[in-house]
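Quick one: this structure, given as structure tokens, is what I'll be asking you about.
All protein chains but one are shown at their positions in the complex.
Here is chain A:
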Amino acid sequence: MPRVVPPVSSALLALVLASDAMAQPSDGTFASNQRFLPKDGEVLFRSICQGCHMPEGQGATGAGKYPALARNEKLEASGYPVFVVLNGLRGMPPFGPYLDDEQVAAVVNYVRSHLGNDYQDKVSPDDVKAVR
């Protein structure tokens, strides 16, 4: 079952992307199994983050918990969510391999200005690049 798949060459990747880039829903989700393709911060939140952190960013509790992103003071320092999205944290997987700098900036900016968070400063793709 799950095994770590080695990175494919760029020529091969182009072929693979071409073959599964038959766009499914119009928002860019389910378009590629190699990378997330949506560019919009809210779409990225809806198609990735809410899987664990839940639709209102309220988090969830079972045997362990997924922390709430809603009204989360740890998001004040923008470098923190950028680092966690790129590298993961404890059980959370890293998303750096699946998202480019623009996408990481977009989803971090969305979360920091929605879900009851109101941080005005924006993260730029260059800020993300610096953390990679």
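The rule is simple: a residue touches a chain if its C-beta (ideal position, glycine included) is under 8 Å from a C-beta of that chain, and two chains touch if they have at least 3 such contacts; residues count from 1.
The rule is short, and it goes like this: contacts and distances are computed from a predicted model.
Visitor: The hidden chain: which UniProt name fits, "Tryptophan 2-monooxygenase", "Peptide/nickel transport system permease protein", "NADH-quinone oxidoreductase subunit M" or "Maltose ABC transporter substrate-binding protein"?
Guide: Checked against "Tryptophan 2-monooxygenase", "Peptide/nickel transport system permease protein", "NADH-quinone oxidoreductase subunit M" or "Maltose ABC transporter substrate-binding protein": the hidden chain maps to "Tryptophan 2-monooxygenase".
Visitor: Which positions on chain A touch the chain that was left off?
Guide: Contacting residues on chain A, toward the hidden partner: 1-5, 15-16, 18-20, 22, 24, 29-30, 32-36, 46-52, 54-55, 60-66, 88, 90-94, 98.
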